[in-house]
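Notes follow once the structure below has been shown.
Left out: one protein chain. Kept in place: all the others.
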Amino acid sequence: MTDSKRSIILHLSFIAVLALVFFILPDYHTGNLARIMVLAIFAMGYNFLFGYTGLLSLGHALFFATGMYGLGMTMQFFDLSSGSAFIAGLICALLVSAIIGALALRTVGVAFMIITLMFSQAGYLIILYFGEYSRGDEGFIIAREARAFMGFDLSDETNRYYAALILFSICFLVIAKLVNSPFGRTLIAIRENEERAKMLGYDVAKYKLIAVIISGVVSGAAGASYALLFGYVGATFATVQYSIFPLLWVLLGGAGTTIGPFIGVLFMFYLIDLSSVVTPAYMLIAGVVLVLLTLFAPQGLAGELRKRVFKWLP
Amino acid sequence: MAAVNILTTQNLTKSYGGNVANNSIDFELPTGKVMALIGPNGAGKSTFVGMLCGRIEATEGQVFFDGQNISKLPAHERIALGIAYTFQITSVFSGLTLHENVALAARRYLGKDTEAVEAKVAAVLQRVGLSDRAQQIAGDLSYGHQRILEIAMGLAQDPRLFILDEPTQGLAETEVQDFIKLIRSFTDKTTILLIEHNMDVVMNAADYITVLNFGEILAAGTPQEISANAAVQAAYLGTDPDA
Partner (left out) sequence: MDFGPHLLLASLEGAVAAAILALTAIGLSIVFGVMRVVNVAHGEFYMIGAVIAWWVASIVGTHPALGFVAALVVAPLIVGMLAATADKFILQKIDYDPDRTIVATIGLLYIIQQITLMTFGPEARPVQPPFNTRLALPWFEFGENGFEMYWPWGLSITSYKLFVIFAAIAIMLALWMLMTRTKIGLIMRATQQDSDMAKAFGIPVNRVYSWVFGLGAGLAAAGAVLVVPMQQAHYLMGHDPLLLSFIVVIIGGLGSLPGTVIAAILIGMSDGIISVFFSPTLAKIIATLVVAMVLVFRPNGLMGRSN
């Protein structure tokens, strides 16, 4: 069996498992899993830039929040239907990531990280500044009646789970396809050796900008999905913490693997879920995990798995 | 119509602050030949080729490739016109397979035509004798094989001009002989500009030699003319114990 066939089977059966566990797991866990799938979309968007292109951003909360507010504000103030508002969220994320990308990509390395961090911080402050409309840290609720798509009530447990699964699957498959395409291969080449890629005749600057935009739009889609499925929009999602989370998830799950982001979110979600019962200082776990990862498993869970057992893992 | 000279430069100059690394270089590279660029360390060879392929911005002067002024083009556009470049210090995608390394080079101009890319990769690997290692990770290869891989990546681009920056550095004597044979076999399609320290390679592989000293062209001619040139002997060959 060829690697690409294996890979297709792996991806499809993974989705099938997610579709089936809904019937097995108790309600509490399916609710969690819906949330995990949406956050995994965010992680996949981040992974596209960090894991495949080798650009470490500390400002992805901005893209997530842009998608979230793009959907939330248009529904709240322009009474858009959920579908059109979702598109609006994606367009906002596209514009913001194109602008941030064009500016931030003028720098490399540490400066790139700090610039993305600062733009994201500015975004957070802007949300607070316009608190009259955005409701600031408090956030606002999207009415239950508005959260319907093609007749399906998305606040219903079952509908929500499968809506999350469909969105997750689309992003999951599209990204898997993309990283195996000539375009994705070029991004990997840029990650491995940017100077060499340039001297093979690739327009590295253009590729990196497109990567930022794709990553931003996917992260924005995650933000819009989150707002739509869980009915809440708030500035918390624009804080630095939400720029650190995707980095943490991707590092934990395995940067540059298609399945790593989901694994990272799953582990981290339950780690925090379990520890928050014991202590309010649950972010301690995140800190410890980050340090341990850099020390002992820089490849993450899926990365170590690929290195040791399944060399063909995509 | 192919120009007589595939590449020419006029008044090409690079200065860093007050230091002139290259001073007003007028250079001609005849199509289909192997040209060696030699000169003592610090003569400005790397700066010169850096300006040719766009890695280094020229302070002044022009570069013409196949009659077209490419002085203002960024590196990747020059490469796309048909210039291939191999680095002085081995620079491959060390985390990827050998096959993928070469495929990346071919894919840039063959695009999504997977079959054409596969055929090109197979042909190139065959030609340089690395076919049986196609699935190895490039970083695991020996140093000599990595240098060959670099050349394979250059070849896979079907370049009209192939610039090799010290390709034999660090190779064993037997590998050098194979290398000369390989280089000579390219000239049917490709013009070659070779920066080289090893005089053995220069004398055996090159049709023409240009000698750079203190950022200026000291002499240019056939290997016989150069080895007979007194100024060159004084400036370069005479001071080099390997010569």
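Going in written order, the chains are labelled A and B, and every chain counts its residues from 1.
As a convention for this text, contacts are C-beta pairs under 8 Å (C-beta built on N, C-alpha and C of every residue); 3 or more make two chains touch, one makes a residue touch a chain.
Quantities reported herein were computed from a predicted structural model and do not represent experimental measurements.
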Who does the absent chain touch among those shown? A
For the chain that's not shown, point to the residue among A:Leu18, A:Leu71 or A:Ile115 touching it. A:Ile115
Which listed residue, A:Ala143, A:Val174, A:Leu274 or A:Val288, touches the chain dropped from view? A:Val288
Residues on chain A facing the left-out chain by the touch rule are 56, 58, 103-104, 106-107, 109-111, 113-115, 117-119, 121-122, 125-126, 128-129, 240, 244, 247, 251, 279-284, 286-295, 298
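Operating definition for what follows: only the chains that are shown with their structure count from here on.
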CA centroid of chain A to CA centroid of chain B, Å: 43
Residue ranges of chain A touching chain B (in the complex, touch as defined): 181-182, 185-186, 188-189, 192-193, 195-204
The residues of chain B that touch chain A in their complex are 53, 55, 74-77, 79-80, 85, 87, 91-96, 100, 103-105, 107-109, 111-112, 153, 157
